[in-house]
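Below is one structure, written out as structure tokens; comments come after it.
Here is chain A:
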Amino acid sequence: MRIDIVNAVKTFKGSERPAINGIDMTVGDGELVALLGPSGSGKTTLLRAIAGLETLEAGEIRFDGVNVAGRDTRDRNVGFVFQHYALFRTMTVLDNVGFGLSVRPRASRPSKAEIRARARELIRLVQLEGYEERFPAQLSGGQRQRVALARALAIDPAVLLLDEPFGALDAKVRKDLRRWLRELHDRTGHTTLFVTHDQEEALELADRVAVINAGRLEQIAPPAELYARPATPFVCEFLGSVNRLATPAGAVYVRAHEIELVPPGTPEARAAIVVAVRAAGPRVHVELELAEGGRVEAELLAEDFAATGFTAGSAVGAAIRRTHAF
Partner candidate 1 sequence: MRFARIWFLAAVLALSVPPARAETALLNVSYDPTREFYKEFNTAFAAHWKRAGGDAVRVTMSHGGSGRQSRAVIDGLEADVVTLALGYDIDAIADIRKSLPADWQTRQPNASAPYTSTIVFLVRKGNPKGIRDWGDLAKPGIGVITPNPKTSGGARWNFLAAWAWAEDSFARDDAKVRDYMAALFRNVPVLDTGARGATTTFVRRGLGDVLLSWENEAYLAQQELGRDQFEIVVPSMSILAQPPVALIDANADKHGTRKVAEAYLDYLYAPEGQRLAAKHFYRPIHPEFADPADARRFPKLKLVTLQERFGDWRATQARFFTDGAIFDQIFAKR
Partner candidate 2 sequence: MFARAASPRVIPGFGPTLGFTLAYLSLVVLLPLAMIPLKALGLSGAEVLAIVTDARTLHAIGLSFGAALAAAAVNAVLGTLLAWVLVRYDFPARRLVDALIDLPFALPTAVAGISLAALYAPNGWIGERLAPLGLKVAYTPLGIVVALIFVGLPFVVRTVEPVLEALDAEVEEAAATLGASWFAGFRRVVLPLIGPAVLTGFAMALARGIGEYGSVIFIAGNLPMVSEIAPLLIAIRLEEYNDAAAAMIALLMLAAAFALLLTINLLQAWARRRIGG
């Protein structure tokens, strides 16, 4: 199913600034799109508006071209996974997953046995066999997350909406689940929108990433394009570590790994002194004091840095391979 968001605006009572302020975007059928932005940027509000949990004050949300403004959450057929999962604590895993089917109107409600079978199937899909009779309190964070996902999938939603799906998990589990979610998406093909503030997560997982800031859409593009051709300074600064250089023509942006360290005096390179070197696993961050004034940070592989022979205090040349100007 395709989702069109047309000039969406929403202001919360008591707040002067709109939480979302004229967002236009389209999510294609079967696409996996990330809503990326800092906290408070309005991305969760947008997600909730799509689910009908918030009502827009202006603009439209269309499912396959049909405006859903008057349509109740209940009738939108969205699978929503909440940030803290909101599992029903009084129900077993099996009952949680089967809930959506069991509350269907009698006419379209599958039989009890069918509901159980479908729930078991989904539990298998999220790799939680053997946990059917557990209660949410007896599960780990990652397991709860997967139950929430299975529960959302059980109603065979037209669109899957995930709010910070990995936000409450530790780094290792996050990575595993991320990969698993991508595989799951490729297998089931649901139109999926997820909210995250983690750029790495967005870039790695999504077909396209929508960067949201202060209620506005900064840019929506495939990860590679977003990275290569950021449309706004915000997008550029939000993705990866970026240096801002003042030039006579205005500010330009340089990514840390697009600064190369060369012997001093190399043509086209700027003179600089190494101020500090910080190792971060396989990479090092090198802080440079430019002769023309200002500091920049370069990032390179530890072995490449070792090969240059520079240390703190060395005079070097900083060759800037690429700049972004707006």
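With respect to how the candidates were assembled, all candidates are chains of the complex that A comes from, given by their letters.
Convention: contacts are C-beta pairs under 8 Å (C-beta built on N, C-alpha and C of every residue); 3 or more make two chains touch, one makes a residue touch a chain; residues count from 1.
Note that the coordinates shown come from a computational prediction; the quantities given were computed from them, not determined experimentally.
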Request  = Scan 1 or 2 and return whichever one touches chain A in the complex.
outcome  = 2
Ask   = So in the complex, which bits of chain A are touching candidate 2?
value = 52-55, 57, 69-70, 73
